[in-house]
Each structure stands twice: as C-alpha cells, then as structure tokens.
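Every protein chain but one is kept in place in this view of the complex.
The block that comes next holds chain A.
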C-alpha cells in the first residue's frame, strides 16, 4: 500500500534495527533460560533497547494502519496537511522521504474541504437531519478555484455579516460578475461548455458550504445557468461574456434595485397620518418603506418588536430615530397583545413566499401575524418577486428551515425562520403595479407563472 510504503522509510531504520535486534534477544532469552548467568549487562541493555524499539515500531504501525484506513480525511487534509507535514518532514531529514500526507492529489475536481462537518451536527437528533446549518468553512479550506471576491463574500455570509436574502443575492451576483470578468476560456473549450462545471460550480459549492443558499440565490443561479446553456458552442467568448454581464446587471437593476424602489413607494402610500406601524425585527424593505413615507411628509410612529436572539431591530430603530420618527421598541415578544392593539398597520418583511402563499420569514413573524389577525388588523407583507418560490410548498415551520449555528446542542436548537400561513396575511406588496394595493399571494403567483414561463427558453 502506498501509504505504508512511503511512510515506512521514516520508520524503517528503527524498524530494521528492531528487526535485527529482535533476532538477537530471542536467542538470548533461550540461552538465558538455560544459562542465566551468561547474560551480561551489555546484553541486558541491548535487550531493553530492542524492546523499546519494537514498541516504537508497533506504535508507528498502528498509526500507519489508522491513517491508511482513512484515506479520505488525509486526502481531504491534503491542502492543509501537505503544507504542514510536507515541509516538516522534508526539511530536517534532508532526504526525499514523503510524509503521510503525500498522496496523489485530486482525481478530477474535488469539492471544498470539510473538516469539522460531523462535529457541528453531531448533537442534532436524526429526525432533524433534513434541516441545514451553516458549516462556515474557513477560507483556507476552500477549493483552490474559488475566486477571491467569492471567498470574501462567502466569509461575510458565513459569519452572518450579510444576512437577508436580497443582500446575499446581490453580493453573490456581483461576485459572479467579477468571476465572469476575470474568466478566460482555455484553448479548445467554449464558454458554454466549460464555464459552468469548472468555474461556476466550485464557487457555488463554496458559498453553499459557507451558508446554505437562500431561494432567491437558487433562482438567480438557475437563470444564469440557463443563459449560459443558451449560448451556441460557436459563440465568441466576448459576446458570451458580454451577454452574461448584461444579464446580471439587468437582473440586479430590475429585480432588486427597482423592485425595492417600487415596493417602498407602493407600501408607503398605505401609511396614513397618525398611523402606528408595527413591524418585526429589521428588514430593509420595511425600513425603506418607512423612510419613504416620512419623505412623503406623513407623521406616524413605528412599533418595533425585536428578536431577542438577534437584535437587528435596534439598528433600524436608531436609523428611524435619526429622521425623527417616533419609535416604540419592544425587545421580545412579551406584551405582544398590547403592542398589536396599539398598532394600526402591520408591515412584515419576508425572506420568501412559497407556492401555496405561505410566508417564510424571520422566526417570530408568524406570532405577530397570528396575533394581528386575531385583533383584526391588516397584515401586509413586503416581498420582491425574485423571492417567490413556485416549486416549494410549506405548511409548517419544520419543512424548510435553517438551524442557528451558534445556538444548537443536543437538547435544543434555535431555528432561524418560520412559516406564516396565507390566511393570516391580508396582502402582499411586490413590484408589480397593483391598482388596489394589496394582492393575495395567489394572484401574484399566477402572474409570475404567466410571466416567467414564456420567458424561459
């Protein structure tokens, strides 16, 4: 076996010495049993030394056997281990010995290195094994084809510096833009064949390793891949690159920037003078709406209920205070009934909307929606159409969710999202112009179906 062969030289001299010495003591004891007085001090010493060497050789063998039995981790450690062990063993020895970690590297493309996957999830019960959790790999464990911009974006996502789906989507698309800009098709390949499997997929895998993808990222990547596949194999590279860059720019402009503006404008129309707007946590659409309404000259107050584990509401409260909006802040869901009774409107931001109209939003949103509906208040959700997922359906919070990587143990873990059934939502505001203002989610989904199906070819 290669491992033992290559690792053996390190242990060979003592092993050989022990073999040679081992042949001596078997003779010595046999003679010693017959003539015990003939064992001199030197022979005793030789015996002791041989036994020690034999013990050492055995320990080494055990280690080699263990390492040989697990080629995968050693291979996976290749990137890191090679740097460490290779330089260590070669240096002082001065001979061409190869350390344990010198295996033939990479058969084809291997994914980013996962070292501690099992450790993170080991405490979570089997029945929840379908719930993903951010694995947060370090930059040094990423596959070597990952672009530096993508590396940075991935780290920011992994450490939750950018959290909400639109920010992640935008960062991802801009990072992919950099990748495309710096991409050069190798000779004999064409962009449409080479780009996705060899260049784009490692980036996507790395980002997924940092944190599981959100729906909008999945949608956008699917559109990108479709566009790449739509190119002819003969299309010149410049044209193809231009086309991709244009598509990304258009996408960002239309479905993120413009959508944000339109949603904020539409939703701001709904806020009347003297309203008390209730919202949960911090969401960029809600914030933009409120600022917009203030710009329009309305005077209203805002009641923010915050997630106790993730105090994003405080940042939004400060931002709103800067422009002179009166803010009521509640640090958790305590006193929800009172807060809801005081409010006139409820504005909620969403991460995604499923095909059955359910809202996928930060954990705690469902409580607000239920309480508000019970108090007969209008609940309006704000969501861009890129966040609509027409393939998945959810009726509870346990089907699609994500476990908080910082708060999980064998006894309990925290989930990041929850699902609000559609009968608790009065209306959804998206970037589609609607005359009346509120449209139930189903209407929007129907519109999307009509719009996107002919566009996808």
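Operating definition for what follows: a residue touches a chain if its C-beta (ideal position, glycine included) is under 8 Å from a C-beta of that chain, and two chains touch if they have at least 3 such contacts; residues count from 1.
Assume contacts and distances are computed from a predicted model.
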| item | value |
| --- | --- |
| Chain excluded from display, named as in UniProt, from "Mannose-1-phosphate guanyltransferase", "PRELI domain-containing protein 1, mitochondrial", "Centromere protein O" or "THO complex subunit 7 homolog" | "Mannose-1-phosphate guanyltransferase" |
| Options A:142, A:371, A:403 or A:445, residue touching the unrepresented chain | A:142 |
| Touch criterion as defined above, residue of A:132, A:218, A:312 or A:440 at the omitted chain | A:312 |
| Given A:50, A:151, A:200 or A:353, the one touching the chain that is not displayed | A:151 |
| Positions on chain A contacted by the hidden chain, ascending | 10, 63, 77-94, 96, 99-102, 105-106, 113, 136, 138-149, 151-153, 155-156, 158-163, 171, 174-175, 177-178, 181, 206, 249, 253, 257-258, 260-261, 287, 291, 294-295, 310-312, 314-315, 318-323, 405-407 |
